[in-house]
Structure formats: structure tokens, C-alpha cells
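Apart from one protein chain that is not included, each protein chain of the complex appears where it belongs.
Per-chain numbering from 1; labels A, B and C assigned in written order.
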Amino acid sequence: MSYFGDIAKAVSTISTGMKITFAHFKNVGKNKGTFTTQYPKETLTAPAFSRQQLHNNIDDCIGCKKCAMACPVDCIDIVTVKAGADELSDCSDGTKRRLHLTVYDIDMAKCMFCGLCTYPCPTHCLTINDDHNFIKFERSELKYKFSAYSPEDVVRIEKEAAEREVIAKAEKAAKAKAKAEAAAKKKAAEVAKAKAEAEKVETAPEPEKTEPKAKTEPVAKTQVEQVVEVKKEEVKLPVAEAKENEAKAEEIKPTEDASKEANSDNETKES
Amino acid sequence: MVIADFAFILVAAFVLICACVVVFHNKIIYSAFALLFCFFGVAGLYVFLNAEFLAGTQLLVYVGGISVLILFGILLTKNIEDLTSKEVSTQKIFGGLISVTFLGGLIYMVNSVDWKVSTPKPIENSPVEIGKLFMSDFLIPFEIAGVLLLVALIGAVVIGRDTDKDLEV
Amino acid sequence: MIYNQLETYLVISAILFSLGLYATFTRKNAISILMGVELILNAACINFVAFSNFVEIGLSGQVVTIFLIILAAAEAAVALAIVLHLYRHIQSVNVDEATTLEG
Partner (left out) sequence: MDNIFLWIAITLGAMVGLVSVVGIVSIYLERKISAFMQDRLGPMEVGFGSLVNAIAGKEVLREGRIGLAQSLADGLKLLQKEDIIPDGADKFLFKLAPMIVFAGTFSTFAALPLAEYFIPADVNIGLFYILAISSFGVSGILMAGWSSNNKWGLLGSLRSTAQMVSYEIPVGVSLVSIVMLTGTLSMKGIVVAQEGWFWNWHLFGAVGHHGLIGFVLLPMMVINFIAYFIGSLAETNRAPFDIPEAESELVAGYHTEYTGMRFAIFFLAEYGAIFVGNAIAVALFLGGWYSGIPAIDQANIPGIAPLVFILKTFVLIFVVMWIRWTLPRLRVDQLMTLCWKYLIPFTLFTFFSVAIYKVFIV
């Protein structure tokens, strides 16, 4: 009897399966039931805190190279040229900029999206955002160039910097000369003084040595505190940004979220 | 009809070339595939002989069955990389002599005998007529053929089994 | 009018027959010999069908050919089973090496 029982079982199980697939077949295209997006036309917003694309706001960058040092895979390439006084505007938070960024390249082919480079940035100009459209035809195109200068500008800036350096060197040399002369005069004077106070008391230097030690310790503590405070600010900032992003996403596409919820409902039902 | 002649020459040449490949090619797998095409060409010859039903049978049994069986046999019994088959020269000479003698004799016979030929006329609905013949004039051979097929089926299974292992179970 | 002559078919079948004969004589591989036998059977089939077409004997020739095809199928199946068995015994399908009956 199991022979016909098997046939009956086969018929019933096959029909059950076919019903399920046909139900799915019918549902596609309606509000529920499609799990994919038509990618180039419509894109999903990446989840909050997701690390996709590095972006540098070059107007705020002071060229400190802290990001390049923090990068574990050395994907950030920075070349700076010293700028003249007041040649560059200040950052949005008031930090002075003293360096021209002739090269600021991030190779996203090397990048491992750890986000470590964004934490040490003192002006918060290097951020990691949720733009995930990385499609390029050549690997070299994945090298994002953030420098605001064209090649001609770079040449000009380097030339100016070199001239300035020459001037600075000359000034320095002059200064050094003057200093040396002054030092020589001083030395001569000291020598004269020394000769005058040739044989006097010798107990004075001991208390002078202990005093600077006592002074340095409180200074160090205050530095540490400052660093901690800065870090706290940094931690707060991304959270606020993320909240803003979420709010924006909700404003723009409430329907999509609703459909997503429906999808998740479907999934739970199926499972 | 020139077209029919042309087509016939094509088919006949195809059959003979394939048969030559079967006999003379060194790679046995090539012989097997050539045999397959030879059967196919023979089916074409049957069509020229107003035997469409037989052509279909030839295709179904020879091309779809026996050729595939032979191919399976080759793949199961040979090292697939080494599919050449070597011949012995003395056998070649004697075999060739006998075959050529047979060929000459047969062709001489074909030419010398005065065949009582009538003009061929295609038989309408030949499958029905063949079926009627099976059920009347050839009933006993038909039954025997059925029994023979059954015997061959069982015999092939029994012989083809793995000597002792399966029989003990 | 080549295609409409009995002699043409007879000659083709004669050539096929002698080729099959040559294969059975010279080949050492058992399966090759089987192929030669199949060629010979096909030559016979062509003869039967040709006579059935050109001589006033009705469809008997075709019926006999069907029996031939049945025979060939049965023969091929059994022969291949034997060849496989031979291969298992002597690890070869060379008929010259199957010498256990020589004593």
C-alpha cells in the first residue's frame, strides 16, 4: 500500500510547493513581494554609521598628516607646501591654515574602511559617509584626488614657496649672523663678567634644578584633560549627524520604509 | 530527377566514407562516432527505398540505442586517454585479401545476375501494412523476437553484473 | 537515375559488407569487431529493403529487416555485456589476450 501512498504523498507535496511558488509569482510588482531594487535608478540609503566613502573637505584641511599616519594600509597620500602669511583663509572652526595641500589622494582600492583616519583629524574635515557608488572602469580611477589645485597651480605654489624659502633662508642667515654677533658680544661680556667675579660663592645651582620638575607636572595633566575633552566632542558629533541623516531619510522616503517593514513581515512569516 | 540523384550520391558517399572511417581509423572513439553516422546515412538510404518507417526504426534503435551502447562500452572498457587500436600486418594482408575477394565476387554477382526488377511504387501507409504482416504472416517470428529481446535483456544484466559480489547478496 | 536502380544499392551493401568483414578480421579490440559485425548486419538490411522495394514481394523485406534490427539490438546488448565481463577478468578488451581456453 505504501506504493500508492508514496504517489499520493508526492502529488500532495508537489502541489503544496507549486502553490507556494505561484503565490510568490503573483505577488511580484505589487507593493509587497519584491526584494530587490533597480540599482542605478533607485538606491538604498546605507545604514547609519556605515563606513563607505572617505571625503575630505579640503577647505578645512590643515595638512597635519595625522590621518595618513593613522591609516593601517597607507592609502592616504599627502604632499604639503608651506604657504605664505595670510595667503590661506582660516578653517571654519578658526584654525589657522599654514600649508598648501598640493596632493591629497585617497586610494579607495586600498582602503579597508576602518575609519581610523577620521578620529585624529583636528578640524573634522576628513569624514566617512554613506555614498557607496564605487563603480569605476579602471582601478586607477579609484584614487580620489581631493586637492583643490590644478597642476599649473601646484607648479606656481611650489615656485612661490621656493622663492619664499630662499628669502626666508637669507633672512635666517642674516638673523643667524646677527645672533652670532650678539652672542659673541654677550660671550665677550660674560667672559669679562666671569673674570670680574672670578672667585665667589658656589652653592646657588641646587634649588634651581628642582624647581622646573615641580612646574612641568601640572602642565602635563592639563594637556591630557584637553585631549579627553576633544575626544568627547568627536564622539558626540557623529551621533548627532547620524540622527540628522535618519530624520532626513524618514522625511524623504517614508513609503520605502513602510515597504521594507512589510518585507520583513513577509520574511518572518516565511521563516 | 537530378536533385534526387544528387542527394542520393551525397547520402551514399556519406555512408561509405563513414564506414571507411569505422574500419580504418586508429582512434576507436572516432570509429564509434563514424559508425553512428553510418547508421544515420543508412536510414537515409531507406528513405530512398520508400521505407520511411524502417528509417525511423533504424534511427531509433541503431542511432539512439546500439551506437550509444557501443560508446558506453568503449568508455567503460578503455583508458580514455589511450584510444588507439593497433593492428597486425599479416592479419591486415589476409583480411584485406579475403575482403577484396568477397567484394569482387559480390559485385560480379550483382552485375551478372539478371534481376527481375519491377518499377517501385511507394506503399501508402506502410506502418499499417507492416503491422498487419506482423500480426498475420510473421506472427510466430514476432512472438519469438519478443521472447528473444526479453532473454537478451535478462542475459545481458546477468552477464554484466560484477562477477561474484552482487550474486551473493 | 542512380537512386532508382537495384544494382546501386546492392553494390553499396557489398562494399559495406566487405568493410565490415575486414574490420572483423583485422581489429583486435572486441568492440571494434562488434562494430564490424554491425556493419555487416546493416549491409544485409540494405539488401532486404532494396529487394522489398524493387521486387514484387510486398513488404516482407521490410518486416525481415525489422527482425534483423531487433536481432542486432539483442546481439549488441549481450555482446557488450560479455565484453565488459571480459574486461573485468583480464583487464583488457583485446581478443588475442583472452586465451584461457588454450590450456
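Please note the rule applied: a contact is a pair of C-beta atoms (placed from the backbone, for glycine too) under 8 Å apart; a residue touches a chain by one contact, two chains touch by 3 or more.
Treat the numbers as computed from the prediction; the structure is a model and nothing was measured.
Colleague: If I'm reading the header right, one chain is hidden. Which shown chains does it touch across the whole complex?
Modeller: A, B
Colleague: Looking at B:65, B:96 or B:141, which residue reaches the missing chain?
Modeller: Hidden-chain contact among the options goes to B:65.
Colleague: One chain isn't shown here. Among A:14, A:44, A:148 or A:183, which residue touches it?
Modeller: Looking across A:14, A:44, A:148 or A:183, the contact with the absent chain belongs to A:14.
Colleague: If you put the missing chain back, which residues of chain B would it touch?
Modeller: These residues of chain B touch the chain that is not shown: 2-3, 29-30, 33, 36, 40, 52-53, 55-57, 59-60, 63-65, 67-68, 71-72, 75, 80, 124-128.
Colleague: For chain A, which residues lie in contact with the unshown chain of the complex?
Modeller: 7, 14, 17-18, 20-22, 24-25, 27-29, 33-36, 38, 40-41
To be clear about the criterion, only the chains that are shown with their structure count from here on.
Colleague: Using mean CA coordinates as chain centres, what's the gap between chain A and chain B in Å?
Modeller: Computed value for the inter-centroid distance: 80 Å.
Colleague: On a C-alpha centroid basis, what's the spacing between chain B and chain C, in Å?
Modeller: Going by mean C-alpha positions, chain B sits 6 Å from chain C.
Colleague: By the touch rule stated above, which residues of chain A touch at least two different other chains?
Modeller: Counting only residues that touch two or more other chains, chain A contributes none.
Colleague: Chain C touches which residues of chain B in the complex?
Modeller: 4-5, 7-9, 12, 15-16, 19-20, 22-23, 28, 31-32, 35, 38-39, 42, 45-46, 48-51, 53-54, 57-58, 61-62, 65-66, 69-70, 72-74, 76-78, 85-88, 91-92, 94-96, 98-100, 102-103, 106-107, 110-111, 115-118, 120, 123, 126, 129-130, 133-134, 137-138, 141, 145, 148-149, 151-153, 155-157, 159-160, 162-163
Colleague: Enumerate the contact residues on chain C facing chain B in the complex.
Modeller: 1-4, 6-12, 14-23, 25-29, 31-32, 34-36, 38-39, 42, 45-46, 49-50, 52-56, 58-60, 62-63, 65-67, 69-78, 80-85, 87-89, 93
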